[in-house]
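What follows is one structure encoded as structure tokens, with my remarks underneath.
Heads up, one of the protein chains got dropped from this complex, but the rest are sitting where they should.
Labels for the chains are A and B, by order of writing; each one numbers its residues from 1.
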Amino acid sequence: MHDKRYALVIDSRKCINCKACVVACRAENQVPLGHSRDWIGEEHRGTWPRLLAAFEPEQCHHCANPSCVRVCPTGASFQRDDGIVMVNEQDCIGCRYCMVACPYNARFFREDKGVVEKCTLCKHRIDRGELPACVETCPSKVRACGDITDPDGKLQQLLATREYRVKKPQTGNSPQIYYLL
Amino acid sequence: MPDFSIPRRRFIQIAAAGTAAATQIGCGRKPSTVGHRFEIPTTCELCPNKCSVLAVVQDGLIRKLNPNPENPKSRGMLCARGNAGLLQVYDPQRLRQPMIRAGARGEGKWRMVSWDEAFDYTARKLSAIKEKYGPQGVLWSSTEAFAEVFFQNLGQAFGSPNSVRHPSLCLASVNLAYSVTFGTVPSFDLLNANYVIMAGANRFESFITPDTMDLIDSAMNRKTRLVYLDPRFTVTASKADRWYPIKPGSDLAFILAMLHVIIGEQRHDKDFVAAYCHGFDELAGHVKPYTPEWSEKETGIPAAEIVRIAREFSDAAPRALFYAGRRSSWYQNDFQMRRAQAILNAIVGNWDRQGGMVPNTKIALGELLILPWDDPQAPRVDEIEKHFPLAAKGDGAYLKLRENVLSGSPYPVKGWMIFKQDPMNALPDQAKTMRMLEQMEFVAAIDIQMSDTAWYADVLLPESTYLERTDPIEVLSGIWPVVVLRQRVIQPLYDTKPCLEIVQGLARRLGLSQYFDYTIEQWNEAAAKELPLEMPLDYLKKHGVFTPPGGPKYGTTLNPDHHFVTKSGKIELFSERLQEAGYDPLPVYQPQPEPPPGKFRLVVGRKAFYTHASSTNNPWLFDFAPENRLWISPRAAESAGIADADTVEVSSGTGQVHLRARLTQEIRPDCVFMLHGFGKRSHWLKRAYNRGGSDAAVLEAAWDKVSGNAAMHETLVRVRKV
Partner (left out) sequence: MPKIEWGMLIVNYLFLGGLSAGLFFVSALATYLPQREEASYARIARYGALMAPWPVAIGSLLLIFDLGSWQRFYKLFLHLRWQSPMSLGS
């Protein structure tokens, strides 16, 4: 009996930078303007007419070995058994150490609440058997969310079809967003 | 975070009403009321796609809009606009109550009035104009909407022949071109195509439709080849297999050369052409001079590439498509260019096949029997039968209409009723629209926000937002048609009404109420009756969408008995109808002038998180692009002494605007680009007010010769630093 672990597999080639996921997350999680729990990285290269543009969605990687959880002095940052990294707002004192520790700048500080916030993989939806808002709303179906430990699950199926990479593996965080190449 | 700041008493009213409304409508898909949370299926209205949504209501407030997976057209997705739709309801800057202008037009002084007063006043003014100028003295202009039919019917019952809609600002030329060729306008089966050529249709950036989703899926998963032509390196260009920065206005040269190669090398589908097409020999002769070498000079695309594409295209046929595009308001001979596309698609035999063009299927809806009114007596003011005899009459030719209204000939038009439209931004040459408005004795706008047009109106009749009203059920026709319902999710927050009730209020005072003597419920009962379901309307209320079983159907017209709705009964490569009407029966190329030194061609476009000019002020969408910037290539900017983010003046024959420059490699040096929908004049649109520049203010008016469709890429502008 293994512990399940939720992860994301992202096919950035299909991302068209339409911002549906950003708005869906904002609506679903009441994220105020000025911050985003998820965002689209943009890369534009080249000179006319040899040009390239690429778009890459990103959010909290829900690392298997999260540095943000390790450095939290009060234990407000914690990880669920299913891998989702969360912030307990009652215990958070807003020291922002986790923000400094996160290699991906996934966290942000809520001035109005005095606590740190980030993507929760829409755990309230997952617990209801639904997909995270960003995954569901996407026109290109760029993201896939599921149990990475399931050998027959859709994530493993996707990873079997193509090469993939994770961001900043050298940190030792074991991030759980797999970007298909 | 949406500003849910509503006075407490009103909030309790709303919460109670919301719960009551929900139980009245019938359970959403999830009848559980955990913490008073339920989902109501309805239909989005942020763009013409009309995706199915599930509105999540909790404690009387709409918390989230989720995609409804039951609609195969919207494919279980909801784009940025769709997600931001709930802010239309809660934006404090929306219209809340009828208003009558108190100061001068555009001064921004308003009197808040009751509906009775607004209706009385409007009806009085309309009747006065009718007295003096005849019913044709009132123009009824609207944009497509489920409820548009009520507004149009009112205009007709009033006796005015002058209805004008949006197609002549949008897709009239492409629709007419395909109609003339095939007798109908088909859909494009991008999901199954293997080779797609898209010219300027920025499907991955300007608009999110099933085509977008199908194409990204095909291109990325099935290895469909995408060839893309555009003077800009757009998101679509970045995803295409090959992108060519085609010289603007030369698409027709490209297509004619493709025809030349395909016919010259006998690569067309001979059987199909013989069985279903008319005029092939004339076509073959016509394209002989349009060689790839000639085309290279016009388009800037190497001749060898054109030949290669033509060969690849015909090899991939019938699963090869030259995508028609949608907003085809480009040049004065756009119609002929789209005709050439249609002809190219025809001769490779992709008609009514998987991966090709497929004629749309409809679903028959019932009709409520309503009292008929007399047809309007007077001829249309845009004289569309005379100037554009082949164009769709009821849609009108907007720019010609404006010309005639301004000149007063053939007769004066002094009243303007506007529904869900912002002509100040939608029409090129804003100064002329302003003059047209000023010469009106009465202008009333039905809108949900204080658009730039509403700002200059005399009466504002606020419509309830799409989440606050029930609309007529509608068929979304296509390769696999569906029927959708838009039903009220919450009671209107403010003193607004749905279009039908606004029409009824006016009709009562105009002596026309007998023509509008029904409720929306009755209308929908009658419409839904014909559906092959037990209790059709209840089904729609529960699911939001009805998808007939069976899936897409191909090949229904591919039999020898099928008669195409054309003169010859066949697909007209050579068009008899065009010849009769005095137009070129086969597309003849007309080059666009090169911009002289110091000038640029202004190209306009869209971004899929904005709907034209109407959602610029939505807080969640505005966040992505608070202003539009002028795209200009660094090479061109340098010679003009313009640095990135400098404010520049863009000027043309009609006006000038100021906006900041964006130096980018991603545009041809001879072009500049502006995103549509900025430079707002309405002070109520506090976020978007005066940000960026309005393309409408600087575009010169021109139109396609055959369809009357606006031609919006013909303007050459000067750009200088200010």
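Heads up, the rule we're going with is that contacts are C-beta pairs under 8 Å (C-beta built on N, C-alpha and C of every residue); 3 or more make two chains touch, one makes a residue touch a chain.
Remember, it's a predicted structure, so these values are computed and weren't measured experimentally.
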Interface partners of the hidden chain - shown chains only, full complex considered: A
Among A:G41, A:G114, A:P151 or A:P169, residue touching the chain not depicted: A:G114
Contact partner of the left-out chain, one of A:A24, A:C72, A:V85 or A:I177: A:C72
Touching residue (missing chain; options A:C92, A:V142 or A:I177): A:C92
Residue numbers in subunit A that touch the chain omitted from display: 70-76, 91-97, 99-100, 105, 109-111, 113-116
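We adopt the following convention: only the chains that are shown with their structure count from here on.
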Separation of mean Cα positions, subunit B and subunit A [Å, integer]: 35
Footprint of subunit B on subunit A - complex, ascending: 11, 13-14, 16-20, 22-24, 26-28, 30-33, 44, 46-49, 51-55, 133, 136-141
Residue numbers on subunit B that touch subunit A, as the complex places them: 1, 63-67, 75-80, 82-84, 86, 204-205, 208, 212-213, 216-217, 220, 233, 235, 237-239, 245, 608-609, 619-621, 623-624, 633, 635, 665-669
